[in-house]
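Only one structure is covered here, and it is reproduced in the block below.
Note that one protein chain of the assembly has been removed; the remaining protein chains are unaltered in position.
In order of appearance the chains are A, B and C, and numbering begins at 1 in each one.
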Amino acid sequence: MKNRVKTVKVDYLARVEGEGALYIKVKGNEVLDVKFKIFEAPRFFEAFLRGRKYYEVPDITARICGICPIAYQMSSVHAFEDVFGAKVDGPLRELRRFIYCGEWIESHALHAFLLHAPDFLGYDDAIRMAKDHPDIVKKALIVKKIGNDIMARLGGREIHPVSVCVGGFYKVPTKRQMEVLREDLKKGMDLSVELLRWVADLKFPDFEQDYEFVSLRHPDEYPFNEGRIVSNKGLDIQIREYEDNFVEEHIPYTNALHSYIKGRGSYMVGPLARINLNYDKLWDLTKDTLKSVGFKVPCRNPFKSIIARCAEMLYSFEEALRIINEYKEPNGPRIDYEIKAGRGFGCTEAPRGSLYHRYDVAADGTVLSAKIVPPTAQNQKRMEDDLRAMAPSVMKLPYEKAVWRFEQAVRNYDPCISCATHFLRLEVEHS
Amino acid sequence: MKAKVTLENTQTLEVEVMRKCSVEEVIKETPDTYTLMLKPLDKKEYNFVPGQFNMLYAFGVGEVPISLSGDPDEKRLIAHTVRIVGAVTNALVNTRKPGFIGLRGPFGNGWPLEKAKGKDVIIVAGGIGLAPLRPAIYYVLKHRKEYGKFFFLYGARTPNDLLYKKELKEWKSRFDMDTFITVDAGDEKWTGNVGVVTTLFKRIRLDPDNTYAFVCGPEIMMKFTVLELRNQGLTDDKIYISMERNMKCGMGLCGHCQFGPYFVCKDGPVFSMDQINRFFGRREV
Amino acid sequence: MARKIPKIAVYKFASCDGCQLSIVDLEDELLEIGQRFEIAYFMEVTRAVKKGPYDVGLVEGSISTPHDVELIKSIRKDCKKLVAIGACATAGGIQALRNWASVEEFSKYVYAKPEYIQTLEKSSPISEYVQVDLELRGCPVNKYQLLEVLSALLAGRKPNTPTYSVCMECKRKGNVCVTVAKGIPCLGPVVQAGCGALCPTYSRGCYGCFGPMESPNVKSLASKFIELGMDKKDIVLMFREFTGWSKEFREVDRLIEE
Partner (left out) sequence: MSSQQKTYFALDAEMFGNIIDVLKDLGYTVYGPTERDGAIVYDVLDSAEQIARGLYDEQSPGRYKLVKKNDKRYFGYVVGPQSPKYVLYPPQHLLFKVRKDGKTFIPQSDGKKIAIVGLRPCDLKAIEILDNVLLKGPYKESVYEALRKDAVFIAVNCVEPGNNCFCTSMNTGPFAQSGYDICITEFLTDRSHVFILDVMTNRGAEVVNRLGCRNATAEELDAVSRLMEEAKNKVRKRLNTENLKDDLYKNIEHPNWNEVGNRCLACGNCTLVCPTCFCSSVFDKSSLSMDVAERWGLWDSCFSIDYSYIHGGSIRQSIMSRYRQWLMHKLATWVDQFGTFGCVGCGRCITWCPVGIDITEEANRVRG
């Protein structure tokens, strides 16, 4: 009786972006099998990027993911600027951080309150949760809306905005247009403090792992677009060295690859990793609020990623307000650059973690090859490791609760499955 | 340039812009066509001449032109016969109290019933085209002595699609008018004529110098009817047809109903053939 | 008039999630949508699943695997009204770029073990497999159009989703035409309105994410682009982006050569 084989199977994982499934098999304390499957259809992005013009790439790669289009646009424009030797600085660089703030706010608010929080309180979804906690859901929606508003102001729309391009933007806002956002941002900042306090009060399962956290790190700022790739276990490399240090493993049952660090193993990217590695670069209000709720780094409980997410949301408001304060209208919407042949690398911090792009370009700006490694692919191995580690104890819970807990553990990572399947060399099992 | 308006900073609209009506009665004419009896809630009298139409508004759905199909002497209830073809007509037919229908009108010119006095009259209708002609029939019958011979030709797709069945029976039984009815396709019970409405012209002889013709129906039906009338010697100045075009305002301001130099809503919908023969029947005008 | 609350289901095929996310991006209306509709199936938002039949199904994504084909057929049976949302569902999406290449070659390039790849030759719009009641264009859909579809559904109205050109919106907005004033190639004249003429507003040419307008004169516009000094090859690339597989844009290469 005691050593009966128990399995948990979730055919369609809800409240994640894309289509995934879960399969866990346990016998007593022995975990027989853990699979986090991604069965989203392959979309061949790298293949059809070949032959396209470099200036089309930010628009095309944005379509890998509707939740974090800015991340795809940013990683790709930085990669091409790397090829062309162009350096975007001053107000244009600030605007890029600004629009990224919008994406973090929007994405973090979405995940924390509409996708993840219902888990902690036992609701199927946020709309049902809103019946009992209208205040929180409404506040989160307001915050989310402000994030979307930033994107829409700068880029025309919140999903697949149209203004980002190599060298800068197609059009930049005037000082006046930026100012218009100020009141909303202040309001969003206040609400974020409340929301952060609220999530910090949730009940977190006791679960810690010795993670290797990976993210960008920049000497002067909390990382968005630039920096070195570092970890808490001694990794410290340039973006262009990414492929020398990270490898991807073919796993037969999933449409996504498992990344690991050469010679070591799985690792975690995303808000929790970022905050653990860059806590010192947060602005004061975020730090103070974290302190007041007793959040300390390093934090090794993945369920608390929701706190990290809300802290980054708050930070993004602080940062966005700083940018508005200091904004000077740039001389032109984009800098001049010379198109030339070469290879370029870009890595930026998508809401879910580091997003790596590499391109080869011909002299006329035609793309020759492309490689894209999204955060969810990087986290996938780590997610399974988490599931494996918690399986024996979770399996002791009643079946429904166990299923829910496993799902929640996956949602800790805010996996974006649409992203995860759109990269190189994925494998689908013939049934 | 977008005006942000809330209910509070606006003022009440004058009733002549849109009169609120309740639906007092819904009469099923055919499986898809219903006659709505509307009562203006402002209780003001409503006057119109046969051939005119109203713009009817269904709450939150839209507004469409619908002919007046009732007796012009009936001032209390306003009749419209509506065929359900899309969203607005569907919503109109399904409006029940306490819901309302918004009414603007009457618009348009109407049939030249005065001009035709002392003359013979032939009315030719196809399908729902009978709706704007029914008031004209009522009128002629009510002033029967002021007109000469009175022919009425009516065609529908099937016996089931015939409108106003009770009145058709009455009109057929009258000796002071010649009523001919046909259907494109009969059923087992149908003993009347079968064929398109133009086939009925074999059965009549018109006095070309002394006859006014009023025609309404699908454009293709009107085209062939006009040919038959000309065949019988009628000149274009005596042939009147009612045109149909897209309409948004009914007041000649939106432009949609243009037909050559005319705005169907305010210069029509009734036109004499000599007004429009240059454009009528031409492709895509 | 206590109408019954319509049951709504949201499905996903090959896509970026952006169109269904647009529903969640209706922050001001989301909770009310939850009241006016019974959200019976919407995996991205809820774990709860209610059985069909549904009054409306919103379908995102293109059909690109054999499994998709089976699924969309059963979805069609489950939904009284089926609305295809977004460029993927209405034109095959960006992933339809494979449709001009050999999938085999693509698989070889992308996958280590191409023989494992289970996918169709083409990425196709929903309407290629089942009858669709309404198509909502855009990559992604415009969330206000989405809202209009939902409220029109409740009101029994025909949704206001115009099929004329982007230029109409562009001009109404008071934009300066980028093609005429700056010589920037813009697909606006042959592309369907709905986005609010976004790209020209941001000083760039429309790249066609709402797909062909009601009567697109692709050939005439392509000759304009040639006159502006564009390469024929680049013109083809321009039409072949997010809605390139739409019927009207599919054969742009042939039209240019004529």
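The rule is simple: a residue touches a chain if its C-beta (ideal position, glycine included) is under 8 Å from a C-beta of that chain, and two chains touch if they have at least 3 such contacts.
Just so we're clear, the structure is a prediction, and the values are computed from it rather than from any experiment.
Trainee: Report, in label order, the displayed chains that the undisplayed chain touches.
Mentor: Among the chains that are shown, those touched by the missing chain are B, C.
Trainee: Which listed residue (C:Lys50, C:Lys80, C:Lys182 or C:Lys247) would be found touching the missing chain in the intact complex?
Mentor: C:Lys182
Trainee: Any idea which of B:Val61, B:Ile78, B:Ile123 or B:Val183 touches the chain not displayed?
Mentor: Selected residue, touching the omitted chain: B:Val61.
Trainee: Determine and list the chain B residues touching the chain excluded from the picture.
Mentor: 1-3, 5, 7, 9-13, 17-18, 20, 41, 59-63, 85-86, 98, 100, 102, 244-246, 248-249, 251-256, 258, 260-263, 266, 278-279, 282-285
Trainee: Could you list which residues of chain C touch the chain missing from the display?
Mentor: 29, 32-33, 36, 147-148, 150-152, 154-155, 157, 160, 162-165, 167-168, 171-183, 186, 188-190, 203, 214-215, 217, 219-221, 223-224
In the analysis below, only the chains that are shown with their structure count from here on.
Trainee: With contacts defined as at the top, give the pair, B-C or A-C, that has more of them.
Mentor: A-C
Trainee: Would you mind pulling out the distance in Å between where the CA atoms of chain B average out and where those of chain C do?
Mentor: Taking the mean C-alpha position of each chain, the two centres sit 42 Å apart.
Trainee: Quick one: chain A and chain C, Cα centre-to-centre, how many Å?
Mentor: Centre-to-centre distance between chain A and chain C: 25 Å.
Trainee: Tell me, which residues of chain B touch at least two other chains?
Mentor: Within chain B, no residue contacts more than one other chain.
Trainee: Among the residues of chain A, which are close enough to touch at least two other chains?
Mentor: Within chain A, no residue contacts more than one other chain.
Trainee: Can you tell me which positions in chain C touch chain A when the two form their complex?
Mentor: 12-19, 21-22, 24-25, 27-28, 30-31, 34, 39, 43-48, 64-65, 68, 93-95, 97-98, 101, 105-107, 109-113, 116-119, 123, 139-140, 142-143, 195, 198-199, 201-204, 207, 209, 234, 237, 241-242
Trainee: Which bits of chain C are touching chain B when the two form their complex?
Mentor: Interface residues on the chain C side: 1, 155-158, 174.
Trainee: For a test of understanding, state which residues of chain A touch chain C in their complex under the given definition.
Mentor: Interface residues on the chain A side: 12-19, 40-48, 50, 52-53, 56, 59-60, 63-67, 69, 110, 114-115, 124-128, 130, 134, 137-138, 141-142, 144-145, 148, 155-160, 162-163, 165, 169-171, 250, 252, 333, 407, 416, 418, 424-431.
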